[in-house]
Structures are given as C-alpha cells and as structure tokens.
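Selected chains from the complex are presented in situ; the others are not included.
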Amino acid sequence: MELTVYLAGEIHSDWRNELKKKAETLELPIQFVGPMENHDRSDLIGEEILGEQPNPIFRDDAASSFNNLRTEVLMQKSDLVIALFGEKYKQWNTAMDASAAVNLNKPLIVIRPRELHHPLKELSRKASVTVETIDQAIKGLSYILETE
Amino acid sequence: MELTVYLAGEIHSDWRNELKKKAETLELPIQFVGPMENHDRSDLIGEEILGEQPNPIFRDDAASSFNNLRTEVLMQKSDLVIALFGEKYKQWNTAMDASAAVNLNKPLIVIRPRELHHPLKELSRKASVTVETIDQAIKGLSYILETE
Amino acid sequence: MELTVYLAGEIHSDWRNELKKKAETLELPIQFVGPMENHDRSDLIGEEILGEQPNPIFRDDAASSFNNLRTEVLMQKSDLVIALFGEKYKQWNTAMDASAAVNLNKPLIVIRPRELHHPLKELSRKASVTVETIDQAIKGLSYILETE
Amino acid sequence: MELTVYLAGEIHSDWRNELKKKAETLELPIQFVGPMENHDRSDLIGEEILGEQPNPIFRDDAASSFNNLRTEVLMQKSDLVIALFGEKYKQWNTAMDASAAVNLNKPLIVIRPRELHHPLKELSRKASVTVETIDQAIKGLSYILETE
C-alpha cells in the first residue's frame, strides 16, 4: 500500500525537504505533493500565463487561480494532508487548506509550535492529530503503515 | 423566503451588530447566527463546563470543543456564510470557517480591507464574492433577495 | 406541500411573468425564484457594490460574482429547476444552471423551441423533461402536485 | 503521478490535437480523453446502434444518449476538465460539461477568446482558471505537475 500526502503550509522555509528526507530514510512508501514552493513563481504565475494585469490586486487574483487549481487537483489525489504553521506570516492559505482537508474527509496532521496553540485551538480539534515537530509528524505517518 | 446567515470572524470588534442593524433597517428577512461573541466566555467555556484543566493547552482544547460544536450546528443550518478579516489577530478560525463553508457548498462572502488582499488571495478566489466593507456585504445580501 | 422552483434562462423577454401568472391562475402552491431580471442591474451590480473596475472584463468578473452568489443561494433552496432557451443570445448561463441542477439532484424541465433541438440534444437527455412551451411546463408542474 | 484530463468543447476544429502535441513535447504525464471527435459519427451513433428513428428529433435523442454515456464514464475517470469555447456554434454541450465538472468537484480550465468574455462571465467565475489560448492552458497543466 502506497500513500499520497499533501504538504500544506508556508513555502519560505525548508520544512518539506526535511520531512521528505526523513521519510526516505525510513523507506516509507509515500509520495509527497504540495504547492509551488518557489515563492516568486507562485506569486507571478498569473501574469506569466495570462499576461500583465491592471494592478497588484488583479495580479494576485490571477496567480491565486493557478495556485488553487494546483492544490485542488493534488489534494483530491491525496490520502492525507499535513499542514504546518510557523511563527511568521498570516498563513491563511494553510488554514484554508487544512479545513478543506477535513471537509473532504482527508485525515489531517497539524504541525505547529506550542506557542501557536491558542489561535489554532479550534483547527487542532478538527485535525486527526496535532504535533509540534516534523519528527513527530513522520512518526505519525510511519505508525499508519507499520504492520507489526 | 427567509435566509439564515452565519457570521464568521473576529469577536473583538462590533462588526456583527453593525451588520445586523443595517440588515434590519433594510428589513431583510435574514436570521443571523455566529460564534460566541463574549471572548472570555469563549475561551473559558471548556473549564466552565468540564472543570479545571491541567494546563492552558488542555484548557484551550476543552474550550475549542464547545466552540466547534456551536459552529458546526449553526453553520449547517445556514444558507450563506460571511467571513470578516480584520487587520489584527491571526484569525485562523475565520479562514477555517470560510473554507469549511466552501466545502459544505455554502456560498461565501469575504469581507477584508484592501491591504489584506495578498495573504487572502487564494481564499478570495474560492469565495463567491469578496468585498471591503460591511455596507458592500449588505448590498450583496440584499441583491440575493430583490425581486424587482 | 409547497414547492420552490428556480427559473433559469434569458432575462430579456417576459417569460417568467407569463409562467408565474399561469401558475397563479391554477393556484399552484409554488414559490418562484430566479436571477436578477433587470439586465442593466445584473451587468452593473459588480461596480455598483465594489466600485469602478479597470476595464470591461473585470467589470464582468465583478458582476458575475454577485450573480453566481444569488443563483447558488436560491437554487439550493429549490425543489426543481426550469431552464428556458430562446432563439437569441448565447445563453451559456442557462446551460450552466441547467447542468448544475442535474448535478445537484434537482429535477430539471427544459423549455426550448423545436428548432433548438439539435444543439440541446445532450442537455435534453439529462433533463427530467423537455417541452416546447410555457404552457407545457406549467402542465408538468401541475402534474407533480395533482392528488387525484 | 499521472493525470487524466477530459477535453470538452467543439469537435469541428483541431484544438485537441494541438493541445495533446504540446503536452507530449513537454512530456507531461497526462492522458487525454474526450467526446467522439468525428462529427458525423457523433450525430449518427444513435441510429447506427439503435436503427432508424422516426424523425430527426428522435435521431438526435438516440445519438445524445450515447454521447452522454461516453462523457459520463470518461469525465468520472478524470482529475481535471478543460472546456474550450470558440466563436462559432452554440456550444451548449460545452457549457453543460463545464458546469457538470464544477459540480462533480473536478477542477476546470476554461479556454475562450477574449471576445466571449461577457456571455461566459458567470461560468468563468466558477472555473478554477480562465485562459485565452491553448498555450496558456498547457502552462496551467504544467504548473500543477512542476516539482521545482
């Protein structure tokens, strides 16, 4: 049995690579997918494809269409979603993707530092599991697949 | 035809009352529901009902159970969700509720100041409508119900 | 038992009033809902609420958000959808609403002149019933509610 | 990860081959499916299988049954739908398929010339993305699958 896991969350730090490498070391049969991690490309994809937009708001609208398209296709092909919240940024996208996962019946693992517990308490209660580190998330993934 | 509208978003400012009064002035046949607006009560409801918890994290867990229960019951009885994002606070709850609305097939109106366009661009694209003021949201509600 | 019926289709002719009057004459216990029938208002509602847009395409985008919002709320409250296609206009909205009805499990009555049979043949096959006149549609509605 | 993409839209021009070739050139791991592109065969399939029908309307009914059967099977196996609207023809089928995609939770890319913006504005707002050329659609597909 192979799993597909969508990695939602900030694209500024290197957490996805860290997580993927740990999964590889454990030889977990998991394919990871997620949003475009090149931040500039993610912000500019709308104008790159559709051409120049009248102002920054419409540029954002154009980019977000393609980012949502990517997320929708890939999340629907996933068995599980991991959402990581960090100290910085608003990360409303992450909250939106995590909530979409719950409502699409995709089990959800939330990773967040202990300091963020309060503002994430309602989302945490909807998640299957909330952990504080990438290592803990990997252990959670591994637990699903252990046969002994 | 009467509509039920769930008002998601921060509970620190008085925006819900402002919106309700405007709807009343226009005699829109709308019943508004939403989260507990008394912030302390919302944070303490877990311990109030379940008794003292071992630490702040578990107190939050307890409170969030009751807050989620309330939201789930009321949102399922709603025809439409309005989510307001302000300048302050993390508001991950608001993003979570807005995304839940989209995935439950509840049409969604997002209210946010223009400055917040960038971090909300993906959510905006999923909303039925994004506006900047309460007045605009009221006009949107009114438009649904106009018969001539 | 009272029914709510959504009337999809062109807003240039007076067909909705004709249909409503006939239903009234027969005292059918039906509430009719539908899109904004004032064409100018329908096209300008985006700018009216959101303010001036950079160009006609974005004006259309803005207007269509509010039109979709209205349709989504009202169609979800309906028990049945009637979609009328006339000789003029592209009417892709009508086809879109009719198809949405089918996929939302809302029974669908298509009204179209015989001349339009060919381009509507696939949609007709998905409709519960296809008729050619408003009178026939009224008879179909009436048949649902007859008790003897 | 391989995607299956349903190509809805007119069958008179060669746009599907153009799109497929471009996808091949980019080595995108995508399988394309769609309606019967041989127009005569599509119109006559009903009589070919069921025998002569009493008149052109029933011939159309018969053909559309098989065309809908094909579309339903193939769209349900797809991860994404692309719908192309051209200048000619009524293309209600295309609008119907595009709307079905949205309601089946299949992400939708609409391709249409800028001139058609107005009559397609409501459908565009429901699509994940609206573009004007096949090249842009291919870039959108490619963006979903880029891993760095």
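By letter and in written order, the chains are A, B, C and D; residue numbering begins at 1 in each of them.
Going forward, a residue touches a chain if its C-beta (ideal position, glycine included) is under 8 Å from a C-beta of that chain, and two chains touch if they have at least 3 such contacts.
Keep in mind the model is a prediction, meaning the values are calculated, not measured.
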item: Oligomeric copy total, full assembly; chains in place: 4; value: 8
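Definition applied: only the chains that are shown with their structure count from here on.
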item: Equivalent of A-B within the choices A-D, C-D or A-C, defined by over half of its residue contact pairs recurring; value: C-D
item: Whole-Å separation of chain centres (CA-atom averages), chain B against chain C; value: 30
item: For chain B paired with chain D, centre-to-centre distance based on mean C-alpha positions, whole Å; value: 38
item: Separation of chain C from chain D, taking each centre as the mean of its C-alpha atoms, in whole Å; value: 24
item: Per-residue overlap in chain D, given as positions that touch at least 2 other chains; value: none
item: Chain contact graph, described as a line, ring, star, complete graph or other shape; value: other
item: Pairs of chains satisfying the touch condition; value: A-B, A-C, A-D, B-C, C-D
item: List of chain A residues in touch with chain D within their complex; value: 4, 31, 33, 36-38, 45, 48-50, 65-66, 68-70, 72-74, 76-77
item: Complex interface listing, chain B residues touching chain A; value: 56-57, 60-61, 63-65, 67-68, 71, 85, 89-93, 95-100, 102-104, 114, 116-126
item: Interface residues, chain B side, partner chain C - complex; value: 1, 3, 79-80, 105, 107, 109, 128-132, 136, 139-140, 143-144, 146, 148
